[in-house]
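Missing here: one protein chain of the complex. Every other protein chain is in place.
And then chain A:
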């Protein structure tokens, strides 16, 4: 296949990943100094950058996945260590998710924050957050990863604290405490590891020298692994390092959506996948005996998160605990070392992102339009906001893992992988978790569609954008910029589930990655 990549002069090829990172960085730099009232210009910059990035990623997929191109950029950073940005399939997979969801979340956020203050600051940090995420995905070695990982910590702080209320500042402070602690653990691990083996370039099957280190010095290697995965587990909200996540939902809805679906939580999981696959390599990790404990931890986190979600009445909190549970599927998948399960884990990176972003979009819509924050306030909301409720239902079904949604594909892969692995008991974890998922999502769906609405607060009828329909006084019209992204992601949830066998569908790319790693 002749691709457009081959028409690019060789010396420009390394610039591709750099351009990707600089795209959102430039957007951020351009947005910060904008005056509050230049709404159109800000929206224009945001959407142009986001859309350009999506197009670039789409253009890269065939070249990188099918033709094996690996554009790489490197610049000296510290003695003996370069900043390396490299496009490989896993990087592209994650970057694709982040840029697509950045575009949709930006549209959502533009509508969500209409009329509120400090929009330039918000969108500036929003773009920086995506810069960090893209940097994380394209990082070619552990140091580069660390740089962007810490950048992500710093730039999400103002986003979580955005409303400036004491509660949000507190949540942001706790978030920072967790994230910095985790970042330090990773830093120590990286320092230690690079003393032994140098810059720790990511490579399929393990970084250069790490296998030898595991063979000759298993104890430091084990400690390094624990430091790295433990540090990354903070952002990935692995039990017992998850405490910050339910608090952080005081952030504006688009931030929660971004945090849960693609940015922070996913960065942590993505890092764990990288460490497991491309730093240690699965064989060395198996030799260290860390895979089974990791598997057990992930399985426990899945059940614990689901159980906690069941106990929450507030919608966003329920979603937050659900994230804790769902994200651990990824760890679960990669810790069961076989192609089926690993495919399931990796594809869940994307699937969970799409589904969770849908749910948060809808939760934000419910909160904004009919002021519904708890499950009981959602009673009868299906009649008032049918489209939002439909999108929420699709997302919830996806989380439960009902066909034909994306969630079904993930769970199917994980389940078959569990049976093929040495740990068939994992299947029961999946079954139990799915039952729990159903137990906390189905009542919401029931309340939406089948419960009678409570007495409707007259205020919400008249409020803001939610103009009542003449035909049905209960029916409210959702703001388009909030509704459309939710519908798109709900549609995608169904689409990637139904079309999972298409070339370059997430499942196929994930399988390609898993086969690459496991041979």
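Definition applied: a residue touches a chain if its C-beta (ideal position, glycine included) is under 8 Å from a C-beta of that chain, and two chains touch if they have at least 3 such contacts; residues count from 1.
Note that in this section contacts and distances are computed from a predicted model.
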*Mind telling me which option in "ATP phosphoribosyltransferase", "ABC transporter permease subunit", "Sulfate adenylyltransferase subunit 2" or "Multisubunit sodium/proton antiporter MrpD subunit" is what UniProt lists for the chain we can't see?*
"Multisubunit sodium/proton antiporter MrpD subunit"
_Can you tell me which of A:71, A:111, A:140 or A:158 touches the chain that was removed from the display?_
A:158
_Which of A:41, A:55 or A:78 contacts the chain that the document leaves out_ = A:78
_Touch criterion as defined above, residue of A:41, A:55 or A:191 at the omitted chain_ = A:191
*Which listed residue (A:180, A:226 or A:286) would be found touching the missing chain in the intact complex?*
A:180
_Residues of chain A in contact with the chain not shown_ = 32, 75-80, 117-118, 121, 146-147, 150-151, 153-154, 158, 161, 163-167, 169, 172-173, 176, 180-181, 183-184, 188, 191-192, 194-198, 209, 212-213, 216-217
